[in-house]
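Shown here is a partial selection of chains from the complex, left in place.
Order as written gives the chain letters A, B, C and D; numbering starts at 1 within each chain.
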Amino acid sequence: MVEELIIAGFGGQGVMSMGQLLAYGAMEEGKHVSWLPSYGPEQRGGTANVSVVISPQAVGSPVIDFPTSAIVLNTPSFERFAPLVRSGGKMFIQSDLVDCTTQREDIHCYSIPASSIAEKLGNQRVAGTVLLGAFIEKTGILSKGSLTAALNQVFGEKKKHLLPLNIAALEAGQRYICDF
Amino acid sequence: MKTVFKRTTGLTDAETHYCPGCTHGIIHRLVAEVLEELDALETTVGVASVGCSVLAYHYFNCDMTQAAHGRAPAVATGLRRVLPEDRLVFTYQGDGDLASIGMAEIVHAAARGENITVIFVNNAIYGMTGGQMAPTTLLGQKTATTPEGRSSQLQGLPIRVSEMLATLDGAAYIERVSTHDPVHVLKAKKAIKKSFEIQRNRQGFSMIEVLSSCSTNWGLTPEESLKWIKSQMIPYYPLGIFKQQPCIGEES
Amino acid sequence: MKVLFNEGWCKGCGLCIAFCPQEIIHLAEHLNRKGYRPAQVVDQDKCTSCAACARMCPDTVITVYRPDRKQTAVS
Amino acid sequence: MKGNEVIGEAAVYAGCRYFFGYPITPQSELVAYMAKRLPEVGGCFLQAESEISAINMVYGAASAGVRVMTSSSSPGFSLKQEGISYLAGAELPAVIVNIARGGPGLGNIQPSQADYFQVTKGGGHGDYYTPVLAPSSLQEIVSLTREAFRIADEYRTPVILLGDGMLGQMMEPVEFEDEKPLPKVREKKWATTGTKGDGPPKTITSLDLNDTQLEIRNNTLQQKYAAIKEKEVRVDEYLLDDAAYAIVAYGTVARIARTAIDRARKKGIAVGLIRPVSLWPFPATIISEYSSVLKAILTVEMSAGQMIEDVRLAVEGKAPVFFYGRTGGVIPTVDEILQQIDRLTEEVAI
């Protein structure tokens, strides 16, 4: 199964590193993967999105016209990508920041108050990881284990202390989404 | 109720794309206010350069043309030599644009005494392209291309452009100002106004170097950034007037 | 109302906050349409209309008014 | 007057009053001529600090809506590539002269046609073309300079006048009276001259951060290029009516080829000349048409073979295309071309 995911939001929300984490996770599992960012003109603020393709075979086009999943972190991104998600696809909405819902009935839509959940864990900043937890739980494309390994790799020795918090965030996301 | 401060008509209605707290926004406003005060919006042609301020032509409420990276002084010269004398021509350039790739153009515009105003935004870094070293990057400053900090051995010492251009006879007025607090912002505006007045008097080339922040690429908050200007930049880039030729009246 | 914030334009940079001598500007809890927490003043009365905030705002968010001086104040 | 000076006077005649240039052999006489001439007619000449500055001064002047020119020779022309791409992207009219010399690198100052690719295709980055006119006599310089300014203004595009050191340095009689002067610049409403209360501010730019917007901009350019291709092809045909063979050559080489053709005709060989006058748009249709009836085509260039690609694209295999070229500033001689014509007849006979 080929997963074509777009993660989109404001610059500074960590969209790129979320994608990167998934890419590393996919590599952990020996899958083929491509990661392609797209920025607006702004350095910070403005919109940004990243396309991640995870596939059992070599990735052809890294560009995604119609994603199988989308994670949206702000309203403009919701508006842009909601119509593009493939029929049968999934949409993950950071509902603390986006209070829209789609009219489309052919896609699955999950609203996740990721900031609130993260705040409860003690740090707003892991909202992205919460969303990733929800994402892997619903798509089953990657295991929690590989994502944990990816986190480990990304943090390295220096930021090792952030690991427990992020694992907790992953799990919180997974747990939250089970209720849908 | 009296209005003490309101948005100048020198700016268009567009919202800027600058990062939160970027002082490009303040400098834009100052130039726009000056043009409004001088009643010059309809007789001014501005030249945007390539850097974070590349979209300046969206923001200034006067005729604008967009120049290739570093070449704004040449484009301004083309305009200057062609337009009627009552027109004002200015460039708005970053430190990468003006002091690196565009060094030949700025030196020669100054040497020719080209009757233009140059707004030189020195933020000690390449903002637009993601925080690489600029010719004005301070020693020890870490950037994308000086990961260990700028070293005098490898990259040489930062260029003080105002001081250097002041050695040229063609330069009529050169001042360095800053944006790190309200008082200095006011001074900056005065300097900018003066430089346009000098152009109006056909006295020749003038340049205002404005110390500016880039919190995004400095890795600081906007407030910390202004403190960094004060504590780090000003000691190396002292504020003040570096060249002031006698007014036409004063000559003799 | 002495200071008026054009909330939609604010990027929440906090420079106005840093330079307000009365320390009356704060970032709101909510996000504006751009995704920033906009600056706001609740206690307008304390404002001295000094315009420091407006002068430092990179995004021309702030308009500052000064109430006409009361005759009494002069005497 | 030398060819270079004729370009200058022709530009003045076409209403050009502004020139920004940088000296380089073999076009320096043009710069010197403008330095002297423009102040006489109330214009302005400025020696720029480099070719890059010159092309960007042109960008500034063109932004203000005037007729403006710059000129250089091969290495200097290479330096202008970014600027030319900007002019094309911002749709600014200007005339750029390239009096080409031997390359690559510093090469030498002898005549060459090895900049054909650069001026007709490659040049700067992005999808743009510039009309290229290639005069082959001083008299033709006068008319084509005028045309260059007309095309530039009409389509809002940079136009290139391509010559070589031979054309720039030679002298032959020239008449200006025969040519109509170009009408004054009509108002360019898009020019940034200060709004003067006349509507909202104007902007000139080649930037469009949005890809869809930039594509629209590119499509507009491509439509313009299609229109130019349709209307501005120029070609000179010589003794083609009964020709079995044709030489394709442009600029000064075409003159030498012409003399060779005259001599070959005396020997009874039915050879004619197709001389592209506009190199872009290239006279592909005409060449394509002739190629169906010709036995063979010979392309002669002062290069290792550049225009021949356009000839082959036009011919598409309908006739054999041969090549003769000299490089490094060596000028092909009449005798050499005659020999090539003989080769042509022989090879085709086999």
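The rule is simple: a contact is a pair of C-beta atoms (placed from the backbone, for glycine too) under 8 Å apart; a residue touches a chain by one contact, two chains touch by 3 or more.
Not measured: the values here are computed from a predicted model.
A.B. asks: Counting every copy in this structure file, what formula fits the complex?
C.D. replies: In the complete structure file, each chain type occurs as follows: A x2, B x2, C x2, D x2.
The working rule: only the chains that are shown with their structure count from here on.
A.B. asks: Between chain A and chain C, what is the separation of their C-alpha centroids in Å?
C.D. replies: Averaging C-alpha atoms per chain gives centres 37 Å apart.
A.B. asks: On a C-alpha centroid basis, what's the spacing between chain B and chain C, in Å?
C.D. replies: Here chain B and chain C have centroids separated by 27 Å.
A.B. asks: Can you list the chain C residues in contact with two or more other chains?
C.D. replies: As it turns out, chain C has residues touching two or more other chains at 11, 36.
A.B. asks: Which chain D residues touch at least two other chains?
C.D. replies: Expected reply: 209.
A.B. asks: Help me check something: in the complex, which residues belonging to chain D touch chain B?
C.D. replies: My answer: residues 18, 20, 44, 46, 48-50, 52-54, 56-64, 66, 68, 82-83, 86, 90, 192-197, 201-207, 209.
A.B. asks: Can you tell me which positions in chain B touch chain C when the two form their complex?
C.D. replies: 1-8, 11, 15-16, 18-26, 29, 181-182, 185-186, 221-223, 226
A.B. asks: Using the touch definition from the top, list the residues of chain B that touch chain D in their complex.
C.D. replies: Against chain D, chain B makes touches at 12, 41-45, 47-48, 54-55, 57-58, 60-68, 71, 74-83, 87, 104-105, 107-108.
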